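Shown here: the complex without one of its protein chains, the others still in place.
A, B and C are the chain letters, set down in written order, and residue numbers restart from 1 in every chain.
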Amino acid sequence: PRKQQLMTNLRTGKNYLRNQDPEKALVEFKAAFDLAETLGDHVEEKKAARGLGASLQRLGKYKEAIKYHSKVLEISKRMGEDSGSTEAYGAIADCYTELGELEKAGKFYDKYIARLQND
Amino acid sequence: PRKQQLMTNLRTGKNYLRNQDPEKALVEFKAAFDLAETLGDHVEEKKAARGLGASLQRLGKYKEAIKYHSKVLEISKRMGEDSGSTEAYGAIADCYTELGELEKAGKFYDKYIARLQND
Amino acid sequence: LETVPTIKKLRSYADRIRAAELEKCFQKIGEDALTKKIRRAVDDLSNGIVNKLLHGPLQHLRCDGSDSRTLDETLENMHALNRMFSLDT
Partner (left out) sequence: LETVPTIKKLRSYADRIRAAELEKCFQKIGEDALTKKIRRAVDDLSNGIVNKLLHGPLQHLRCDGSDSRTLDETLENMHALNRMFSLDT
């Protein structure tokens, strides 16, 4: 039932994000993230972290967004499964660009670009 | 049964084309084209013409390829249904480029480019 | 007119990528689940993305060259595209 709740939160969050409502999306993804952490479900935790990052980014909260996009990378590393990593590198770089930290942005774009030809 | 034969020819032609065998593809598409003409089936006639154009192009027979790609445009106009037209304009331009007729190629690329933002 | 071959090369560059990714996608979906409708929708998707992405660059290879600034810019665009997509090799 908690797993089901988690999946519902993720789905609802994605819908809010698609419908340009990042505030409501944020709430759903945060709930999903906490649930996934409790359940130790790293696959869904990663999706929730990505959603949190994307929502915060839309709200202009770039520093917090970086935190969650980095979480995606961290979970990938821990799981030895790197789906979503390319996009996470790109998103972190976008956030640093918005913050005017172009040097850091460039470093993350390099990692992003190096991965673009992979699948 | 003839319609079924026609569909088989089209499918086989596409497979040959995908597997880099334009000569065998050509035979299939020609059979399909003749059948479609006999049956008056313009939807499939268009697919066959496109396949013929693509096969001839791969074989370096650019003038003949232009003939069949133009057939696609002609059928589209007659049917008032323009699926495949963007690609036909582009393919005709590619053929003229190969033939060194850059002026004509440019004219067809213009039509192709003007349609790229449509669906 | 010098830009015409670049248009052809960029088109075929993009089409190779499109065809390869399409093939992979169809394999992932699998023969059984791949209905005609899905095949059509996915094919349209791949064409839509490529066409809309190429629209800007291709348009900027086809300025009429009536004034020299435009012609210069068009040639600069061509050189940049040749470099960026390695179209000369």
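Methods note: a contact is a pair of C-beta atoms (placed from the backbone, for glycine too) under 8 Å apart; a residue touches a chain by one contact, two chains touch by 3 or more.
Computed from a prediction, not measured in an experiment: that's the story for all the values here.
Interchain touches from the omitted chain, evaluated on the whole complex, reach A, C. By the touch criterion stated above, the residues of chain A touching the omitted chain are 18, 86-87, 90, 93-94, 97-98, 102-103, 105-106, 109-110, 112-113, 116-117, 119. Touch with the hidden chain on the side of chain C covers residues 14, 17-18, 21-22, 24-25, 28-30, 33, 35, 37-38, 40-42, 44-46, 48-50, 52-53, 56-57, 59-60, 73, 76-77, 79-81, 83-86.
The rule is simple: only the chains that are shown with their structure count from here on.
Shown here, the protein chains touch in an arrangement that is not a line, ring, star or fully connected set.
Relative to the centroid of all protein Cα atoms, the closest per-chain Cα centroid is that of C. Averaged Cα coordinates give chain B a centre that lies 19 Å from the centre of chain C. Centre-to-centre, using mean CA coordinates, chain A is 30 Å away from chain C.
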